[in-house]
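One protein chain is absent from this view; the other protein chains keep their places.
Chain naming follows the written order as A, B and C, and within any one chain the residues start at number 1.
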């Protein structure tokens, strides 16, 4: 099992920022169908701020990278996704503590703790058609990063058939069925970047 | 030379009301290109009110028919066309006095006086791209009603090439060229109805 | 085109009935189409009457109330009202001190108000008239109907209204009104055309990527069609056109006006650019008003109006006003 340093987490989130920059319009388009057409620009703004913060003063420990990134998301994204993704990374960062290198089991455990915190904050469960429908299977597939990527993607895909019970899409009732949840799609992007970062090591 | 009674003038203006009702959209379309898209609905409203007034208490003399019609236009049309067409008919009505029957020479003279009054009120001259470009040649061709109809139609047609110097279309400057003046088009309708009324006698 | 209406024919009557129900402080005669402040006529006070085509709300009906108009006459959409309305309004607000007609300079408005003035004077009401003709997009020459009245109308109605409320006599109220009219300059821009209920489709076509400079408030196209511009460039064009016409030698009132469908969010951003340009051109802005005041149905776009003021006019601007559309100080 590999060990990961701060550089790995910085590369992950910087790569993710690139994906969000490229995919912002698609995410906004998804949010336009069942939300308020801002998820892409929200996440692009937040992740570009994360990449800039990591570049400016690169933290030396994995936990610190995640904490800074989480705080940056909270301070720049707004909407539902800001506090939720912010909580995911902050909670995971806290779990990793000050260690300069962490093994993949610790990464898996930390991200699982982050997802638990999101679920608690959001009051959402599996099947509510939210980002959790991608996040939960992804962390369950860890520490296999490639499997986590696939699980997140399938989880996002599966939200198409669901009726939303949380977030804005819930206002639409039955009309929310037939569209992918934007937050689940963005979670898939996040785990795609994670898998790419791991494969590059 | 024929004599005309109140019935003739009522038939004229009632027929004209029918034309304005049918052609309102076309007049509004013309006004939309170089004005404010209301000439058709203005004239339809006014002429239907004229027809209703003439139907309700049919005046017994030609002059009274024109006076009542002119007053009705002033009270119901608004815009530039209300006072102008109102003045045309009121002035012509005054010229005809109380006579129960009037000859075509008197009709021609009265309408010419009406057009003079319009020109004075409006401060417009031939070539300004207004209703006067149809009205003036029409009254000059009277008492030949068919010739007047043709003159009005040609006068209206000729406004297409003119640059407006009066009314709303003047705001457009050069951009007013290439469109028929809506008021000239409505004047042509008025003389068309007059010619039809005369032909029916 | 979709509208929140019961039918094109009913638009004005329905709106006036709604105004009557919403504003107990006004007497709204929906049948005869006259809006009057409930406490009119006020003994000794000059009556201010305005009116014009509908579709420019809150102008004019929304400016009826203490400190501004005593009565307004709404015409059909974009169509001057008829003399009967104006005569009725004059009679309703006349207390013996005379009546001022505030007339936007359009052929139709001028002709109808002139007819009304004649009739009202026959009824023994002294009538004075002020023409508002502030739109610098129109060349004032023998070749046009003269400048249009647009945003400057708000300033004329507010300042003359304040003078009348203070008890100034007719000649003085008219003098203030003319002074304000002469000191006002406007320029308007459209990003899209309005749709009138009668026509049911936009009054002109404005393709994506283009805008109209120098538009009026009746859906007529403007002076010039141009490739789309930024808010900053539009502010420069509008302020530039106004200052080219006449550069104020003192402080100004500034109206950053929305045409109806432009979000307030955009209008404030545009207003910031206008104020920046004015600052660069060394024009002192004494007071600023940002909002939809002199509109053109659902037109997307904006206009800028400057009105140079002295101390007296500034005091009249700050004086209390209590109307549905403009209110402060009480």
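In the analysis below, a residue touches a chain if its C-beta (ideal position, glycine included) is under 8 Å from a C-beta of that chain, and two chains touch if they have at least 3 such contacts.
Just so you know, these numbers come straight off a predicted model, no measurement behind them.
Q: Counting contacts across the entire complex, name the shown chains the missing chain touches.
A: Displayed chains contacted by the hidden chain, ordered by label: A, C.
Q: Quick one: which of A:11, A:45, A:136 or A:196 touches the chain that's been left out?
A: Looking across A:11, A:45, A:136 or A:196, the contact with the absent chain belongs to A:45.
Q: Out of A:62, A:79 or A:150, which is the one that touches the chain we can't see?
A: Considering all chains, including the one not shown, the answer is A:79.
Q: From the list C:112, C:292 or C:308, pick the residue that touches the absent chain.
A: C:292
Q: For subunit C, which residues reach the chain that was dropped from this view?
A: 1-7, 10-12, 14-23, 54-55, 57-58, 62, 77, 191-192, 208-209, 211, 228, 230-232, 234, 256, 260-273, 275-276, 288-290, 292, 295, 297-298, 300-302, 322, 324, 327-330
Q: At which residues does subunit A meet the chain that is not included here?
A: Those residues of subunit A that touch the unshown chain are 28-29, 32-38, 40-42, 45, 74-84, 121-122, 163, 165-168, 170-173, 175.
Keep this in mind: only the chains that are shown with their structure count from here on.
Q: Mind checking the centre-to-centre distance between subunit A and subunit C? Centres are C-alpha means, answer in whole Å.
A: 53
Q: Distance between subunit A and subunit B based on Cα centroids, please, to the nearest Å.
A: Subunit A and subunit B have C-alpha centres separated by 73 Å.
Q: Can you list the residues of subunit A that touch 2 or more other chains?
A: Expected reply: no residues.
Q: What are the residue numbers in subunit C that touch two or more other chains?
A: none
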